[in-house]
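Here it is, the structure in full.
Note that one protein chain of the assembly has been removed; the remaining protein chains are unaltered in position.
Now for subunit A:
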Amino acid sequence: MAYGPKLVLDGLTLEIPRGQVVALLGPNGAGKTTTVEILEGIRRPSGGRVQVLGSDPIRAGEAWKARVGIVLQSWRDHARWRVHELLEVIADYYVPFATPEVVRPWPTDELLERVGLADSRDQRIDRLSGGQRRRLDVAVGLVGRPELLFLDEPTTGLDPKGRRDIHDLLGDVADLETTILMTTHDLDEAEKVADRILVLASGRIIADGTPDELRLGFSRSNEVRVRDRATGRVMVHSTPDPTAWLTEQLTLRPGEVEVLEVRPASLEEAYLSVVRRAEAGEDLSEIATIQEVAS
């Protein structure tokens, strides 16, 4: 994907099996929104092949759209409408896409109950709190009972309680066997919600794996703290191979040092350092392949 001469996505290869909850993680400007909009069929890629639910999104028809849910961030649209009115009007568009297996649309009151907005049914949309409003956005994304749900930064601008609510709601949605692809720039959030995290930086996927695999793959360095018994000085040393370093220290100075702590770098530090390295143009292919190594 390129904007004029500027390449924003390059060599992005990605396959998501049904039912997985995937977080696309990356710093601002990494190409997350562009990636999602290409998958949603809202943006035309400048090259490459895209298949979502068996079709090319940009050419896919209305029936395809009925199987995909998009959670937009509401802002000031439909300000004067009541909550249930927006859901009912949008629900009507899904009526002809009901199948014997999937009842479409989701009945409004049932859906409002599910996203925790039953009490706000008759509220004006512009009088909802930030968290309630985002739940309405999720409800709008779910009203057609999608097989695949896209969310672009669903918790940006929410307070901690609002974030927690959305995370719980996403857990609920995942239980409906809905495949979820969300973007976030918050590692914590990705770790909490997703089965699988993709790290996008400078238009490339630089890491792909479960939260645990990423922790392993990222942690190139471990922090070792030792104390000199004689002087009491504490020494901190970073090393990819703490065992080797400690063996060396302990053999060279037997009885002189005391080991205080060996700990892996935190996931957050590791993530930030990987992103920095990717943005500096370093080759990170060994990190990108960790999933194959691990599985």
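Note that in this section a contact is a pair of C-beta atoms (placed from the backbone, for glycine too) under 8 Å apart; a residue touches a chain by one contact, two chains touch by 3 or more; residues count from 1.
In the analysis below, contacts and distances are computed from a predicted model.
Student: Per UniProt, what's the omitted chain called: "2-oxoacid:acceptor oxidoreductase subunit alpha", "WD40 repeat domain-containing protein", "Thiamine pyrophosphate-dependent enzyme" or "ABC transporter permease"?
Tutor: In UniProt, the chain that is not shown appears as "ABC transporter permease".
Student: Among A:Gln51, A:Gln73, A:Thr99 or A:Thr243, choose the residue that contacts the chain missing from this document, as touch is defined above.
Tutor: In the full complex, the listed residue that touches the missing chain is A:Gln73.
Student: Which residue, A:Thr33, A:Ser55 or A:Ser129, contacts the hidden chain when the whole complex is considered?
Tutor: The single option touching the absent chain is A:Thr33.
Student: For the full complex, which residue in A:Asp56, A:Asp92 or A:Glu258 touches the chain that was left out?
Tutor: Answer from the full complex: A:Asp92 touches the omitted chain.
Student: Contacts of subunit A with the missing chain: which residues?
Tutor: Against the missing chain, subunit A presents residues 33-34, 37, 40, 42-43, 62-63, 65-66, 69-70, 72-78, 80-81, 85, 88-90, 92-97, 140-141, 144, 152.
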